[in-house]
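One chain of protein is taken out of this complex; the other chains stay put.
The chains carry the letters A, B and C, assigned in the order they are written, with residues numbered from 1 in each.
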Amino acid sequence: MPMVLLECDKDIPERERHIYLKVDGEDTRDFLPISNAPTIPGTLSERGCSFCGAKLVIGGVLKDTIQMIHGPIGCAYDTWHTKRYPTDNGHFNLKYVWSTDMKESHIVFGGEKRLEKSMHEAFDEMPDIKRMIVYTTCPTALIGDDIRAVAKRVMGDRPDVDIFTCECPGFAGVSQSKGHHVLNIGWVNEKVGTVEPEITSKYTINFIGDYNIGGDTQLLQKYWDKLGIQVIAHFTGNANYDDLRGMHRAQLNVVNCARSAGYIANELKKRYGIPRLDIDSWGFNYMAEGIRKVCTFFGIEEKGEALIAEEYAKWKPQLDWYKERLKGTKMAIWTGGPRLWHWTKSVEDDLGVQVVAMSSKFGHQEDFEKVIARGQSGTYYIDDGNELEFFEIIGLVKPDVIFTGPRVGELVKKLHIPYINGHAYHNGPYMGFEGFVNLARDMYNAVHNPLLTLAATDIRGTTAATSLEAAE
Amino acid sequence: MPMVLLECDKDIPERERHIYLKVDGEDTRDFLPISNAPTIPGTLSERGCSFCGAKLVIGGVLKDTIQMIHGPIGCAYDTWHTKRYPTDNGHFNLKYVWSTDMKESHIVFGGEKRLEKSMHEAFDEMPDIKRMIVYTTCPTALIGDDIRAVAKRVMGDRPDVDIFTCECPGFAGVSQSKGHHVLNIGWVNEKVGTVEPEITSKYTINFIGDYNIGGDTQLLQKYWDKLGIQVIAHFTGNANYDDLRGMHRAQLNVVNCARSAGYIANELKKRYGIPRLDIDSWGFNYMAEGIRKVCTFFGIEEKGEALIAEEYAKWKPQLDWYKERLKGTKMAIWTGGPRLWHWTKSVEDDLGVQVVAMSSKFGHQEDFEKVIARGQSGTYYIDDGNELEFFEIIGLVKPDVIFTGPRVGELVKKLHIPYINGHAYHNGPYMGFEGFVNLARDMYNAVHNPLLTLAATDIRGTTAATSLEAAE
Amino acid sequence: MGCEITTKERAGVINPMYDCQPAGAQFAGIGIKDSIPLVHGGQGCCMFVRLLFAQHFKENFDIASTSLHEDSAVFGGHKRIQDGVMVLAQRYPDLRVIPLITTCSTEVIGDDIEGNIAQCNAALKEAFPGRKIHIVPVHTPSFKGSQVGGYSECLLSVIKTIATHKGAPNGKLNLFPGWVNPGDVMLLKRYMREMDVDATVFMDTEDFDSPMMPDKSIHTHGRTTVEDIAGAANAIGSLALARYEGGTSAQYLQTEFEVPNTQLNSPYGIANTDAMLQAVSRITGKPIPESLVRERGIAIDALQDLAHMFFAGKRVALFGHPDLVIGLAQFCLEVELKPVLLLLGDDNSKYKKDPRILDLKAKADWDMEVVCNADLWELEKRVKNPDYQIDLILGHSKGRYVAIEHNIPMVRVGFPTFDRAGLYRKPTMGYQGAMDLGESIANTLFAHMEFNKDREWLLNTW
Partner (left out) sequence: MGCEITTKERAGVINPMYDCQPAGAQFAGIGIKDSIPLVHGGQGCCMFVRLLFAQHFKENFDIASTSLHEDSAVFGGHKRIQDGVMVLAQRYPDLRVIPLITTCSTEVIGDDIEGNIAQCNAALKEAFPGRKIHIVPVHTPSFKGSQVGGYSECLLSVIKTIATHKGAPNGKLNLFPGWVNPGDVMLLKRYMREMDVDATVFMDTEDFDSPMMPDKSIHTHGRTTVEDIAGAANAIGSLALARYEGGTSAQYLQTEFEVPNTQLNSPYGIANTDAMLQAVSRITGKPIPESLVRERGIAIDALQDLAHMFFAGKRVALFGHPDLVIGLAQFCLEVELKPVLLLLGDDNSKYKKDPRILDLKAKADWDMEVVCNADLWELEKRVKNPDYQIDLILGHSKGRYVAIEHNIPMVRVGFPTFDRAGLYRKPTMGYQGAMDLGESIANTLFAHMEFNKDREWLLNTW
């Protein structure tokens, strides 16, 4: 029975179609969990909304851009201080959030004037900032405020500013994934091609689907610099708004997160003929393979090999130190979607770690295709897992460590299972060679933790392991 | 009965000779408390030892000098982190203390070798420092270690260093006052005249008896700079060791603390003919008078008046603001000795504050002469007051604030009386015009303190003043 | 000199101080034992609030969503409410309370909450005979008020729904502390124990600080039971310790069930705590015990070491929940700190008439400004302005960068305080809270002196 109906799901049997236990010899021709489907109300799913998929994941990463959220205060408040994407300009993107603070009268009479005033105020208060993204939210979408028209008026009044609008209220789609899509397509429709980038190298790429989590972008930038490759746009880690307007000039789109940003790569290919090259940036084998592919594209293979050799010499011994101590560790991955397939094989190959359960919040069919192909037999593959399912799965597979978010981390802590922040990392970056050593180190520190042993000890027992009375 | 036998002293009636209650029409021809006499054992006096009078009060202020304490570890440990005399070189003097860490074998076999080794080590460890003072302590004095001979040997081995020795064990004399004396005379005997200072002004002074408490020296230095007067040596606030070797070249010795440093002024007058001018540096009237005297000496009266006018314009309004709010405040002063007479009239004249009780730890007869002359009738003048006497005096005079040390401050706090640090200040400097405003501010903050009212409230009483239930 | 009460002039908000109403309602809802709030709206409306609570408490809280999608926006969310309630009831057999919390979207759509609840009740009765689940309607459109009012609204609705009739007097005291930390709840419970008073705290969040246990049991939930809530109507009195967070519930119990209500200043600082204990003593007839007199004395003793030496004249900016900000401003005056800027973060028009603010205004012989409907950009602008000379910031972690960027000492207090460990466990109320807060302020100032090498030598001896 490779599709699994868990005990906790007996009253919602449709969940059986979302949970797959891989068996030797099976593949996705046989079974593929349903995904990107509506959540069952009341299930305590882990999903967020599509507004956050646009603002929090992609747009809000930009380091020079006001994020004007047209809606009640909560949509702004809640998408602030929840991410770890630093920038090289002092983290402007992390420090501020902007809201039109919609009140009842604006719901009744319309909020466009409020929006227009708030946009002008924001530019007035922060005169160095000339770029803005405006987002709709549930109520402003419901009442039909025309944010594009407002943006046009403000740009008319302020010739030095540029504004992008993103109409993606929280109730759109079934998860944050919808927000990724809306922002991708909107951007390529409206902004790509409106700025001509300065070309400084004969090798140019866009690096797509990397948000500088924990400094990922900045770490990989060192590689591009060494290879002499110009990154015209990072989509969107540590990036300026105008960088992304020049994406049409890259010779190659290198895609890391295909789920959140594959759309724009596809459009850039369709419209500008820029080839799309998907790589994995986590893990030694994958990173080396990715570098090789990019270098092959440009015909600079020897540079790539030199870089890989240098990095291996520097970091491989450390990786191996951890591998020696981590092999056989059982890991679960409960994140958004793509990291399931990015990580499952890299931790296996590079660290000897077995991934025993994976749950995706917003992965699509193609994500499950990839992860089931790369993943092991005996592993659970779950779409939109909920809390009771997590408990049951933990009982079934007994993971040693779970890569997930901090809240779920706090939950599984009670079960004596350490977590690693699978979204924002514990102490990143995790991409690249150095980054994967960081990941290994964090995993080692999580698993080799005396507190877990202490937590499991009942001091009222007679054979308590912690009775460390000193010898005289 | 102007000499007072307190109730708590009925078993030690000799204390009557130390406590004087001034009555209208009396003066020191009639009554003068006994002072500078041995303490009665077991009385819980406030006195320290003569070693600390030398090291902690005077020598340890120098900002470029190793203070090598030849004795058990406690003498070093205890004279470290107890003072507030910053320097303009990052407070070297506050950060370090040095000890020979005498052990029993050195008591038995002599500690000179240990001392010599420790001195070399100290110079080796801190190669930028070339000056040192060596102090004896009780046990090394008792066993007769010859620290002068050791210092001579070390200077022989290290031509670039200069070392001063101070033989003043803790048991010498009756209080820290003995230590002041020993260091003063030793210094003038051995070190004054061994360096020729660079003369940069036609007006030169030594400023004697000021230890840069809370920045006093640095504040007054602004005045000297404005007057064009070169201070050859500050004895010893913010001073270098070698500054003090050139004291013989000043035209005038301006003395603030006559008790701790009058000795060296007298010797400089006797040996080098430098006139001694005593001033008070605390209080507007006194400071102005002091500046006038110094300027008169040099014939630069108009400069002095300009300075005074400028400072008055800047600070007098603030002083008056506090005076308005402090007048009638009853103050006690329990400090070393000289501050009794420095402060009693200045707080009266400048702030309208009444000093109702004063106790001196180590004042001599001349200190009591001065303070009784300047002080009020109805005020207690106490030599070497002890804890039970303090309680009784507080009951008699009910001070609103006590200027004393932090430990006694903690004690009187229980009686709902705030203290101001009379040794190290609360938030100094207190000298000069600005400084006296600081003193007034600190006194105001101490006295106008809602916590004192709250402390006095018994919440179990039915008429509690703090019942602040909000009106609906 | 004097106090000016103003309102932010900008329409928009840069860096809000409060979250929206549904967030506050969710916080009240998780304070009940065997309760899972069901948020009727987009998934983000509960997911990010759950994250926020996790950031602050380092704990997971169970909150469900009706997972509103486009179809509901068009056709209404009735089915999603009813499915959500039934799925929760089926999968959580111990569940007794479901606060059904609306959001901006579902209020705009206009879903009939009360009608849906009636249908749910009927369906539940059929599916689970003999089991009672209280579905509490909580109307909290995000475009009104803020988390502050949302908390109060949910609390009131819970009481209205569950405390439905007057029974035999139970001799208990109802305590409404407002939106406070487990540390404050524990302190209040301890004070009541020491006074030998049987009190119920609404909501009892003690277990929001919960253990890792050898048996892996999970204890992270509210302690206030359905019986506690039902019993609120039978209490000997209510103490409303926060004017804007639960005060309406205490008032409701008085109006509906004649449970006498006493509205007090929030017990921040010594005098406010005195007043609270004296009120408890008056209502219950129990004396204030020696142990609390001693604790009070220790707090005053500790604060006295700090007040005139380190605090006097220091200019303080405060932001956060209104009862907290006002209460801490009162505390500041007790220890000679000078509150020069109070920021209140929503458009509640009552703040300007708050008797405590009017009292501060009457006392102010220094420059003080109260900014209503403020955001943290109002704080940042003033911190940058040399006229303000802010020496200290008291507020929650959402304002952290103002302090970091401008090198101003900041003590984290209120909600959320996610960038410091363990604060949720520490009391801020009561004598102990005043003392702990005073010492935190001092230690923060001390560390600041040291980092900046600004008279750090003062601390060599004090």
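Note that in this section a residue touches a chain if its C-beta (ideal position, glycine included) is under 8 Å from a C-beta of that chain, and two chains touch if they have at least 3 such contacts.
Note that the coordinates shown come from a computational prediction; the quantities given were computed from them, not determined experimentally.
Considering the entire complex, the omitted chain makes contact with A, B, C.
Checked against the full complex, the candidates B:106, B:245, B:323 or B:441 give a single residue touching the omitted chain, namely B:106. Touching the missing chain, out of B:33, B:60 or B:170, is residue B:170. Where chain B meets the missing chain, the touching residues are 8, 11-12, 38-52, 68, 71-82, 94-104, 106-107, 114, 117-119, 121-122, 125, 137-139, 142-143, 169-175, 387-388, 405-408, 410-411, 413-416, 455-458. Take chain C: the residues that touch the chain left off the picture are 51, 55, 58, 209-214, 293-298, 300-302, 304-306, 397, 400, 403-404, 407, 418-422, 425, 435-436, 438-439, 442-444, 446-447, 450-451, 453, 456, 459-462.
In the full complex, chain A contacts the hidden chain through residues 81-84, 86, 91, 94, 406, 410, 413-414, 418, 421, 424, 426-427, 441-442, 445-446, 449-452, 454-455, 457-460, 464, 466-472.
As a working rule, only the chains that are shown with their structure count from here on.
With chains as nodes and touching pairs as edges, the resulting graph is an open line.
Highest C-beta contact pair count among chain pairs: A-C. Centre to centre, using the average C-alpha position, chain B and chain C are separated by 51 Å.
Centroids built from CA atoms put chain B at 65 Å from chain A.
The multi-chain contact residues of chain A, meaning those touching 2 or more other chains, do not exist; every residue touches at most one other chain.
Among the residues of chain C, none is in touch with two or more other chains.
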